[in-house]
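Note that one protein chain is taken out, while the other chains of the complex remain in position.
Residue numbering begins at 1 within each chain, and the chains themselves are lettered A and B in the order written.
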Amino acid sequence: MPRRNLISIEDLTRGDVELLLDTAESFLPVLERDIKKVPTLRGRTIINVFWEASPRTSASFDLAAKRLSADTLVFRGSALGDPHGEALKDVAITLDAYSPDIVILRHPSAGACRVLAANTRASVINAGDGGHQDPTQCLLDLFALRQSLGRDLDGRRVFIIGDILHSRVARSGIMGFKMLGMDVTLVAPPTLLPRGIEEMGVDVRHDLSELGDADVVYLLRVESDLTEPGAAYLPSLREYARVWGISSARLRPGQRLMHPGPLNRGVEISADAADGENLIASQVFSGLAVRMAILYRTVIGYSDGTATREAL
Amino acid sequence: MPRRNLISIEDLTRGDVELLLDTAESFLPVLERDIKKVPTLRGRTIINVFWEASPRTSASFDLAAKRLSADTLVFRGSALGDPHGEALKDVAITLDAYSPDIVILRHPSAGACRVLAANTRASVINAGDGGHQDPTQCLLDLFALRQSLGRDLDGRRVFIIGDILHSRVARSGIMGFKMLGMDVTLVAPPTLLPRGIEEMGVDVRHDLSELGDADVVYLLRVESDLTEPGAAYLPSLREYARVWGISSARLRPGQRLMHPGPLNRGVEISADAADGENLIASQVFSGLAVRMAILYRTVIGYSDGTATREAL
Partner (left out) sequence: MPRRNLISIEDLTRGDVELLLDTAESFLPVLERDIKKVPTLRGRTIINVFWEASPRTSASFDLAAKRLSADTLVFRGSALGDPHGEALKDVAITLDAYSPDIVILRHPSAGACRVLAANTRASVINAGDGGHQDPTQCLLDLFALRQSLGRDLDGRRVFIIGDILHSRVARSGIMGFKMLGMDVTLVAPPTLLPRGIEEMGVDVRHDLSELGDADVVYLLRVESDLTEPGAAYLPSLREYARVWGISSARLRPGQRLMHPGPLNRGVEISADAADGENLIASQVFSGLAVRMAILYRTVIGYSDGTATREAL
């Protein structure tokens, strides 16, 4: 079977995405057992390479691998040297010496995953590469949505609100939501929208006046460096909170509120919305089952839906 | 079975403590085997969350979990952000997404374990929370004592010497020693004794004149910041060593010398006492079996003493 990477949502067909979500669903009962573990990937080696610190994502992948009985290695930040200083090609040689089945890479540069994939025999999974893609986050968002709205997301409307410009989460999310037939509206001040983004087949709004049309309200984290002098993206976090911040009062009943975390309470999300009914804990919870499904499918293959049930 | 935490020695009855120590004893032969491992907690997930660095304690819990065949995750210090900056409640959501059976927490704030326990479905084990409690240290001390003095500690006299004021080890130790029927005497300069400590049912002395009465001499580590200008706890470490430091010459034959480590040789303990006959290595050695027992009992339950032998 040819090697399979997951670097961008574009690496998947709609059928692949649905198979991944079904596989993740089949793992949910495993997570409720006393023995939260299947032997499927016993003896496989899965390496986490996190050039940017992201201990929660790294832990989630690491635990997903252990739940599948794989052996894991984790390299963090400085352990592999300057991400720009050494040829990724040389790092690939080092990693290949461990004969991994999968390398999971988080890297500050868009495109790093493709370079690594071209130089290793392992499958490469993108855990976030610069402003490019974060396909795992997208898949767990879709999973949490399906758990809440049901399997058919066709025609559902999602509003993505915030810093679209710098967000790999937005970039992956737009592709994934659209792949499952959803309507995507981006809402942000013009400074935080990439030019020509409409070409991705989305609507664009510069205010929240139509928020009531959304079935799903997806907030992006606002980083404080957007307000630094010279950045000129935002006048202040307080101003952002006033104009764009989502409180419970701004939502109508039944709207699903999502956020990839970590939350900036009082900025893009009010404390009452964070503590009220929303899908945020469900998104976090979905991470493990979805990552198990990704690792499983990457090794076992995407084409045959029956294998999952057999392996369990 | 209802979830069981171990946050304070007060969470245990005398029967629980004795069961834990018996369980730990039953694990000793396992540690002597070639295959130092039992399958009891296979597929369980145990997460170490150490907001304060304590690599040895963390490693001891991690290895205890592995010896029971559990899967482990370790989060250290900055990995989860400022301990005071983010609501422990949000961290609990993150941890719960890994569906752990047990979360082991070390945290700079007294009471953090209770907050975590109120917000997670996992059992919480306290690996030290501020100046509050360190129940694991207490249990391994009791275990080392039983190995040396025999199972019946009733009426034995222990002198705890040093910085009682800032010591969670002292606080847990007093409770544990008394629970097994020991007489506890605290010996320290008045600046290092909490007011009203006598209410815990202990004797208090301000000099070492009655040291000969002790069966067990338990030294606390003296931190150098006690002598910082403005701290006013101690004039100098040299003065402390002269007045309070324990050398072999100060001990009578048969007295058991204990210290929770790491040692300040030449301050609270002389080099000859550190290298002479004492229970210090035995305390360190006890850590693994006792932590295995705690993890085991937390998952399997405290009430039925026969289970241990079956599982082995």
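By definition in this document, a residue touches a chain if its C-beta (ideal position, glycine included) is under 8 Å from a C-beta of that chain, and two chains touch if they have at least 3 such contacts.
This structure is a prediction, so every number in the text was calculated from the model and none was measured.
Visitor: Which of these touches the unseen chain: A:94, A:148 or A:236?
Guide: A:94
Visitor: For chain B, enumerate the residues touching the unshown chain of the complex.
Guide: 31-37, 53, 55-56, 59-60, 62-63, 66-67, 261-263, 280-281, 284-285, 287-288
Visitor: In the full complex, which residues of chain A touch the absent chain?
Guide: Output for chain A: 42-45, 71, 73, 75, 79-81, 86, 90, 93-94, 96-99.
Keep in mind that, in the parts below, only the chains that are shown with their structure count from here on.
Visitor: Taking each chain's centre as the mean position of its Cα atoms, how many Å separate chain A from chain B?
Guide: 41
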